[in-house]
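All protein chains but one are shown at their positions in the complex.
Just so it is clear, A and B label the chains in written order, and each chain counts residues from 1 on its own.
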Amino acid sequence: MTLKARRPDAFSPGRTPPFEETAKESLADAQLRRNLGKATQTIRRKRAAAVGEMPDWEALREAGRALKTRVMRHLDEYLLRLEESVTRAGGTVHWTRDAGEANEIVAGIVKGHGAREVVKVKSIATDEIKLNEHLEREGIKVHETDLAELIIQLAGEESSHILVPAIHKNRAEIRELFLRKLGVEGLSDDPADLTEAARLYLRERFLSAKVGISGANFAVAETGTVCVVESEGNGRMCTTLPEVLVTLMGIEKVIPSWRDFEVFMQLLPRSSTAERMNPYTSFWTGVSEGDGPQEFHLVLLDNGRTNVLEDERGRQALNCIRCSACLNVCPVYERTGGHAYNSVYPGPIGAILTPQLVGIGRDPGPDSLPWASSLCGACYEVCPVKINIPEVLIHLRGKVTRHKQDRGGLSAKLNPENAAMRAMARVFSDPRLYELAQKAARVGQWPLARGGSIRHLPGRLAGWTEVRDLKPVPRQTFREWWRESRGEG
Amino acid sequence: MLERLGHEVEFPFAQTCCGQMHFNTGYQREAIPLVRRFVEVFEPYEVVVSPSASCVGMVRELYPMAAGLAGDEGLRERVEALAPRVFELSEFLVRRLGVEDVGAYYPHRVTYHPTCHSLRMLKVGDAPLRLLRNVRGIDLVELPEAEECCGFGGTFAVKNADTSAAMLSDKCHNILSTGAEICTMVDNSCLMHIGGGLRRGRAGVETVHLAQILASTEERG
Partner (left out) sequence: MATAKETILRRIRRATRDVPEGERPEDVPVERGYLLRDEGTREEIVARFAENVAEYRATVRRVAGDELRSAIREALERRGVRRLVVPEDLPEDWVPEGVEALRDGPGSRLTNEELDASDGVLTGCSLGIAQTGTIVLDAGPGQGRRALTLLPDYHLCVVREEQVVGLVPEAFARLEATVREKGRAITFVSGPSATSDIELNRVEGVHGPRTLEVLVVRGRPPAGTG
């Protein structure tokens, strides 16, 4: 696979291309297709087994959904409680409206300690605000410490999966990258060897870093406890060894009480890595004397989340706990990979989260995402907090379309799809016109139909006949058959 | 077939389209008159049976959303009253009537594709398979990766034609691997999609709706 240059995504300035355009590239990449197909099929099977052994899975999902619903309806109150409890435990809470504010605050803390390097544990929220780029501009070197994030960082690429950002790369590609970038020699492509190389490279950074940066999976309003769920131990390193810890979290990550972990810590590991429990989970409450960082900053980020909250139906996208189960079962994601979505949130959840975070009608890329789905429903079935993704996709399709129709002026009205859809709606509203249209189609299709098949459709419909024939309207429709055989109508 | 089972069947000619294509493509205001028409046409009937799972899914799952969008409380109430009486054919036979053997005869090698909306939206489960297992003369073979979407998805197949084609090609590959001569399902749209892919590949496999198989008897093939 060729290395792709970083291109702007939905969260960077400028126009992003629509999904269908970028997907073409990914679909043509045989290596990518193979890497992804293999990985998603493996994880799908494992998840089914991990969930299958839980007799109370549906009850847990329902509790997870209910807890998140409760939080979103009273987010203001929970954030105030969280601020109070974190402060009481010795931490400092910062509120930030957007990416710019969040970046400035984090950079300010790092510089305030005279640090030139930071170690960082995987966090999508920091990718969303482009924190790394901002810190680098401020002269601060950022070391991504999650193995996959390190691979992506070294390759200068973007993540293509919520949980396994380098899912699009295979072992041979990673070996080649490490040989080139880490200056190691005699490296095989055995994942164990590749992992060892990363361990040695990063250990020095962990031991010397003064400031650690993390995201948060959950934060408890009642106690101020913040939680990071991980596998490799890099999360523990980043949240334990440095003197200063800065955690960036989206405001939707707050959960009501300590007890609620009993729900989410069952739902998350089985849905994401298909394990009974992930190797390491860290819970910290402010600052503990003599144990870990003695200075803790919690940065709360809005950056569009309150836009999402505003939509009563779309709001459920904020319930996401970033497990990535929906990506792994999605037939579209499996074939296009994450880059096609041009967002740090790819896959089905990305298709409902990205356009809402960015705002409808601002950028053709995010606006195209609600259509990046065949509405097969596999995502809804596996979602551990029961986000009805297909329903929100349909809802957002309506919103985007209405936005275009209402604000798009004449060009939107003359848009062929819009014109065709409106014309069809008129025909479908009248059974006489409907039958006439069937007859007309039978006449109209004769130049196209050959040997009982239509092999080439004109214009926008040509996509269909690239790989499929179309059965022409039959010589006798069901209506005609019914009338003839029953003598009705 | 329904008449063979002793039911009185009517086909109201006033019906057109349930509006799913418009609604799911985003043209939701345009779908509202179609929703009204559907409700008006079918309200008088005891039970509405459709050979298309996704149309049934539209009525049951999305009509309330459409009524909400129309801001019409009356329509919402009518939709809620009608929706539970709308059935997909196989679930009507197996779940509602408790019939698994409709006396059909179909001497062919057949594989069954569970369409997404029948499986995940309507949750028909194994109802179609129960019916097929009781068809005389049939050689029913299991489809690998059966529950994967065929890539139709309404206008998805046109808007995201490339992705859809990639999904279709895997589906066709799996169908061919069964050695079946017939692939059957309970959704016309997926039938048209998979059928189009198989015909284009000159695969020599036909797609046939479940209803056609169930309607076949030794006298009427």
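Just so we're on the same page, a contact is a pair of C-beta atoms (placed from the backbone, for glycine too) under 8 Å apart; a residue touches a chain by one contact, two chains touch by 3 or more.
Quantities reported herein were computed from a predicted structural model and do not represent experimental measurements.
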In the full complex, the chain left out is in contact with A
Contact with the hidden chain (one of A:Met277, A:Ala441 or A:Ala462) = A:Met277
Checked against the full complex, the residue among A:Ala39, A:Leu433 or A:Ala449 that touches the missing chain is A:Ala39
Touching the absent chain in the whole complex: find that residue among A:Ala28, A:Ala48 or A:Ala66.
-> A:Ala66
Missing-chain contact among A:Leu32, A:Ile174, A:Leu353 or A:Ala437 belongs to A:Ile174
In chain A, positions touching the absent partner = 35, 38-39, 42-43, 55-56, 59-60, 62-63, 66-67, 69-80, 89, 94-97, 101, 145-148, 151, 164, 166-167, 170-171, 174, 191-192, 194-195, 198-199, 202-203, 206-207, 223, 225, 231-234, 236-237, 240-241, 251, 256, 258-259, 261-263, 265-266, 269, 273, 275-286, 288, 290-292, 300, 302, 306-307, 309-310, 312
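As a convention for this text, only the chains that are shown with their structure count from here on.
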Quick one: which bits of chain A touch chain B in the complex? Just the residue numbers, please.
-> 19-20, 23-24, 27, 33, 313, 331-332, 335-336, 370-378, 380-381, 391, 394-395, 397-398, 400-402, 418, 421-422, 424-425, 427-431, 434, 453, 455, 460-461, 463-464, 466-471, 478-479, 482, 488-489
In the complex, go through chain B and note every residue touching chain A.
-> 11, 13-17, 19, 21-31, 33-34, 37, 61-62, 65, 69, 116-117, 119-121, 147-149, 151-169, 192-193, 195-197, 199-200
